[in-house]
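I am attaching a structure below and will ask some questions about it afterwards.
Not every chain of the complex is shown here; the ones you see sit where they belong.
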Amino acid sequence: MNVLKLGLPKGSLEETTVDMFARAGYKIDIQSRSYYPSIDDPEISCVLIRAQEMARYVQEGLLDCGLTGYDWVVENGADVVEIAELVYGKVGRKPLRWVLAVPNDSTITGPKDLEGKRIATEAVGMTQRYLAKHGVKANVEFSWGATEVKPPHLADAIVEITETGSSLKANNLKIIDTLCETTTRFIANKEAAKDPFKRKKMDQLALLLKAVLCAENRVGLMLNVHKDNLQAVLDKLPALQQPTVAHLSNEDWFSLTTVIDKDVARDLIPELMSAGAEGLVEYSLNKVIL
Amino acid sequence: MNVLKLGLPKGSLEETTVDMFARAGYKIDIQSRSYYPSIDDPEISCVLIRAQEMARYVQEGLLDCGLTGYDWVVENGADVVEIAELVYGKVGRKPLRWVLAVPNDSTITGPKDLEGKRIATEAVGMTQRYLAKHGVKANVEFSWGATEVKPPHLADAIVEITETGSSLKANNLKIIDTLCETTTRFIANKEAAKDPFKRKKMDQLALLLKAVLCAENRVGLMLNVHKDNLQAVLDKLPALQQPTVAHLSNEDWFSLTTVIDKDVARDLIPELMSAGAEGLVEYSLNKVIL
Amino acid sequence: MNVLKLGLPKGSLEETTVDMFARAGYKIDIQSRSYYPSIDDPEISCVLIRAQEMARYVQEGLLDCGLTGYDWVVENGADVVEIAELVYGKVGRKPLRWVLAVPNDSTITGPKDLEGKRIATEAVGMTQRYLAKHGVKANVEFSWGATEVKPPHLADAIVEITETGSSLKANNLKIIDTLCETTTRFIANKEAAKDPFKRKKMDQLALLLKAVLCAENRVGLMLNVHKDNLQAVLDKLPALQQPTVAHLSNEDWFSLTTVIDKDVARDLIPELMSAGAEGLVEYSLNKVIL
Amino acid sequence: MNVLKLGLPKGSLEETTVDMFARAGYKIDIQSRSYYPSIDDPEISCVLIRAQEMARYVQEGLLDCGLTGYDWVVENGADVVEIAELVYGKVGRKPLRWVLAVPNDSTITGPKDLEGKRIATEAVGMTQRYLAKHGVKANVEFSWGATEVKPPHLADAIVEITETGSSLKANNLKIIDTLCETTTRFIANKEAAKDPFKRKKMDQLALLLKAVLCAENRVGLMLNVHKDNLQAVLDKLPALQQPTVAHLSNEDWFSLTTVIDKDVARDLIPELMSAGAEGLVEYSLNKVIL
């Protein structure tokens, strides 16, 4: 029987990932201490793997596909196929970045000043490629974590991941360069991506997961409007999303159903009311495919 | 004033039951330590009773109706009317079973080998009827709980309830027969079922509780489709549930609203998109009456 | 740049208020220990202020507007504009009241008996105005809390806020008069209410907050009905809320969408089914503007 | 190898029992879901058994000894040897009692009025012996719990265990007779009690457990006193416990060490200071054997 071997990221993204799959329609059960979660689709088998190792195992074919960060694809220099980019969480949050940081009072101002220095990082490969690109030789040390507390005594500079930079600031470090921006990717092994059964399975997963993420930032809207006000109300609605307009039994009235961004609701709703909308109702959505 | 006396199951199902009634529209308030919960309908009075004892009290007319397991109706040999079967929880989970279990290395292989043995169980009546049916005489001992740890020292066999069998397996027991499968039932006293006021009240409760349970496993779906693709999309939808099809103001387009099983959504949605659906939206439901 | 200075009530209503704003579309972030929450609208700045002090600061113009109880507007004798009344929570709960209470065995039966007595209260001003109205002189002491435990040893009577009276009863007190009923109000400074920018901003907030509170007690209903039963079904629906009626493609059938009170759902749904409704579905709502 | 089979009470006393054994010097480890706790003495093997069943298994020799309530020894009419009475918890708390209780407004005033009535209880045997003693015939029904909520609809009277009676009072019941007072007992099988190895093992356990319980209510006291005040200080100390009096190097002074009841410390210490004690120190104790 055909089975798709799927790698899920162990650790901080674990719970969010299981929740996202549940909303997509896949029930994943993680037994405590087990690394082989059950999934209610006999054509998929799951493994929990650290994001750092995911790309390696996908490239070698031990896994058909998996979710990991773009950064670790780069770090592993992995030769894999990207099926989809999945932006977990809210629109508008800052992307994660791998940055070069040094103490606030350091004399290092850019990659050229790193010659002969000691750099601590969890991403040794990425850092070495960065140094090579700038023609600099430095001592890159693998760090087991808590990298940001090492300068100035245990390192001269670090290469570290950050969202807001606040943890770096709290340790008296300043960012002097960015090596890589990263989001979550759904990646596949090259051979698996050519196998019709596996490819269809992966495309189905990608469609559903993206529908879930799309719904997170949107709400449904229903309202009634008299024919005299219909155009005014339609003019207020965002251009890209075509609303559904139905005749009511009273021919002078229309019922309008649409999907809008959560972000614009608070400004749009008062405008729609002013333009003649009546009986307006807003409700939550599970999945949206526009 | 007419009042319906309703028994609710004390114990493991308590919280789930209160939650299910809340979604049906009845607010039940259980004061800690009180066994007479308040309910916001003056025509109903509630009592919390152990599921084991429910059927007995309903038969005797001390209660008009109540929720309990089919197993305890059988155990009590109770003469009551079944108003509705209520399958709490998810479609597809294994039913609860009362089974005969013995140590993995026991020589007992079926009921015939129980002659003269010591059997521990919480369901003495059910076990004795089972033995009588097989013409076997054995020593049936009532167990206060933790039945599965008694063999081999304190019992030769047990009759115990199980969903997945994992607790039995963990105690080195194997299942050798099934005595009874069971789900929750809404049962009524025979006289109460003939009383018009009480019967109407019970039918209303049954309608609303089933609507809540039905909604748990379903989602709403809205989509738009061009007239050329309408039949193709309709063909994909499960036959039994008639979708609502409305003309849009642009006469070439239709709006389609329907209810589908949560279980099929992940396979159905990609197919609907392939068949020409647009602007597809999925949302949650509180109650469904098909 | 124009900014609306908005006061939010610090304390017991804090979490509920933030949640209500979130559903209205405004993300408020309260850093622990900070009293200046961030809000994701650059045209609004927030301050957390005790409800007792809100009206004072709004009247003086240190704040443009704020949420507080009607009681504290009265207590402060504040000259402010009321933008909206916001009934947090469920329809049907008893309003909060400031009452005059005395020990069960006290000989005090009304305001006239208070002459020369010791009265403990958090609302000194309200109490003094009440005494003046009745031409009575008494010793009004400000209480830092736990007012209801002071009689009979530390006070002869108290003026205290209560919802159900149960805390008073538990302390062997009886209510002998009501000074003031109160709900939450959205109040504005008189000048701010005349400023076009600020007024529009406040009206938008009021519209959205009321839409959220309205949705809390309502659900959406969709059903199909044959033309022969349409009138019978329409007759069952509450008169004030106009349902949306759409033709289906099969011209003999109609689709009906409406909003009803949660409270009536459990009685209405069985009646609609009896009157010929089919495929009935109930769902939750975020916002309702009728 | 010789092994003592020891039964520990499963349920409400479980955690307290493990803790008491730990202070006695025995580390018991209860794996979740396992009923065979490990103990760090190879000459003892433990089983967790409900207190209700303990005496039965000890009498039959399936267990050599166990901890259970005196009530369940009586209920089972078990022929066992009592090794020690163990009063868990604080001195001065009321003993647990099995009582006959009826609704406050019942006409039943004593056992004689029970003729033909329905009595619910967890202790069927004890209740039947009680009825027989009074020459009364009544319908005794086994109750699965929540016995106190059954009168008046489901029972006319109950026989139930109680410490303070508050749960009975909360259910509008009054106590009209006491059937049995009970404390925890360390009981042994008759044959096991004659076996030298097992008896010595049980006596050791009894000695250590009683030493732990004795220490719970006592504290150590050290103080210095001049020879002129020695007798005055000694006169203040409770007569039964002989204090240790040692000469100090300065021959005019004595050091005094003793053990006193926690309860008297607050009154005794000021008196000792008045009588001439100096450098007084109070400290906690693990075990006390007086």
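The first chain written gets the first letter, and so on, giving A, B, C and D; residue counts start at 1 in each chain.
Methods note: a contact is a pair of C-beta atoms (placed from the backbone, for glycine too) under 8 Å apart; a residue touches a chain by one contact, two chains touch by 3 or more.
Since the model is a prediction, treat every value here as computed from it, not as a measurement.
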Subunit count for the whole complex, all chains sharing one sequence, 4 displayed: 6
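Here, only the chains that are shown with their structure count from here on.
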Reaching subunit C from subunit A through chains that touch each other, fewest steps: 1
Greatest separation from subunit C - chain, by CA centre: D
Classification of the subunit A:subunit B interface as same or different, half of numbers criterion: different
From the options B-D or A-B, the pair that copies A-C, where over half of the contact pairs coincide: A-B
Centroid distance [mean C-alpha coordinates] between subunit C and subunit B, Å: 40
Per-residue overlap in subunit B, given as positions that touch at least 2 other chains: 246-247, 283-284
Category of the chain touch graph - line, ring, star, complete, other: other
Touching residues (chain side subunit B, partner subunit C) in the complex: 24-26, 203-204, 207-208, 211, 215, 220, 241-242, 244-247, 254, 257, 259, 283-290
In the complex with subunit A, residue positions of subunit B that touch it: 219, 222, 224, 246-250, 255, 262-263, 265-267, 269-270, 273, 279-284
Subunit D-touching residues of subunit B, taken from the complex the two chains share: 10, 33-36, 47-50, 52-53, 57, 62, 144-146, 149, 153-154, 167, 170
